[in-house]
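A single structure is presented below for examination.
A single protein chain has been omitted; all remaining protein chains appear in their positions.
Then we have subunit A:
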Amino acid sequence: MQREVGSLPLAPGLRARLAAAGFQTAQELLETGPCGLSKEIGISKEEALEALQLVRQECHGDAARTAGGLGTTRKFTALELLEEEQAQGFIITFCSALDNMLGGGVQLTKITEICGAPGVGKTQLCMQLAVDVQIPECFGGVAGEAVFIDTEGSFMVDRVVDIAAACVHHCQLIAEAQQEEDHLKALETFSLESILSHIYYFRCRDYIELLAQVYLLPEFLSEHSKVRLVVIDGIAFPFRHDFEDLSLRTRLLNGLAQQLIIIANDHKAAVVLTNQMTTRIGQSQSTLVPALGESWGHAATVRLIFHWDNSQRLATLYKSPSQKEATIPYHITPHGFRDVQPPAVTPNAEGTEMNPRKRPRREEEKQ
């Protein structure tokens, strides 16, 4: 930055004028800006801008050499982004109403947060997504792998086996109905063992393990480049106890959110978080709101809230940049996350519809 004006690769006439105006170092030039420069030396604004860009490039070259190469921020035009977004895949949830509400499914490179009361189906959806991300491309999936970070211990392998078996069965029926070659080839590799071996499971017992794991995630994702989904089941649980210092908690959460955004963008993965609900006590009534406070609400791009209405489970799209707010019902069947079937079952082209049955709740006695 302290380079002499005389050493910069500018036209000699320009250099003479700069010297006459009293500029000595490149730093002074850059501080003046193109408008000021054009007024002082008497050249047009475009010429001044060109000169400054040249100067900046020179200085940048020096700085880059000393700092060991910082990653430049990428600039995009909106058109490039549009093309990228349209070509991007979605992770379907097998519940068509939910997929429609989300605009196709869970989007890659975005953070989706699922909030809900205990028992409403957040972990079920996470397990369903961990299986669905592996659906081969010819069936409409993204053919990726999944990382499952569990802080609550509610990951049940047997349940994932059930969900995966139902998914494989579904794909087999599609392949039989359509009889295309690449379908059959894809089915050879899409089996129960391969699905289970591509779900990478981490059990974090407290927030330090969670933080450590998220620091190590970029490295893990570069080794396993096919990962397209990162699920953190229970981001609220480790942060809700043992925290006397709330400002530390907010700071750690913000840092975590930023790292997750970087991971989602760099590795083109979808990040799904589940959050708990807490009671906010207002003047006259108390409402259920997502836990971890207002500042955490900014971390997620898409927010889904699951809740009960009598005995029907509902999902509400609470926050989304591109879809409008809506509420849809869903069911949890022995095969996983599914739609609510209308009373008259219409015959389907695939003929695969499984009648949704209410899954018994996992508590022992309900009096």
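Keep this in mind: a contact is a pair of C-beta atoms (placed from the backbone, for glycine too) under 8 Å apart; a residue touches a chain by one contact, two chains touch by 3 or more; residues count from 1.
Assume contacts and distances are computed from a predicted model.
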Practice problem: Have a look at "C2H2-type domain-containing protein", "Auxin-responsive protein", "Replication factor A protein 3" or "DNA repair protein RAD51 homolog 2" and point out the UniProt protein name belonging to the hidden chain. | Solution: "DNA repair protein RAD51 homolog 2"
Quiz item: Taking the entire complex into account, which one of A:31, A:46, A:206 or A:266 touches the absent chain?
Solution: A:206
Quiz item: Out of A:81, A:173 or A:248, which touches the unshown chain?
Solution: A:248
Practice problem: Could you list which residues of subunit A touch the chain missing from the display? | Solution: 68, 130, 148, 152-154, 157-158, 160-161, 193, 195-209, 211-213, 215-216, 219-220, 237-238, 240-242, 248, 251-252, 255, 279, 281, 360, 362-365, 367
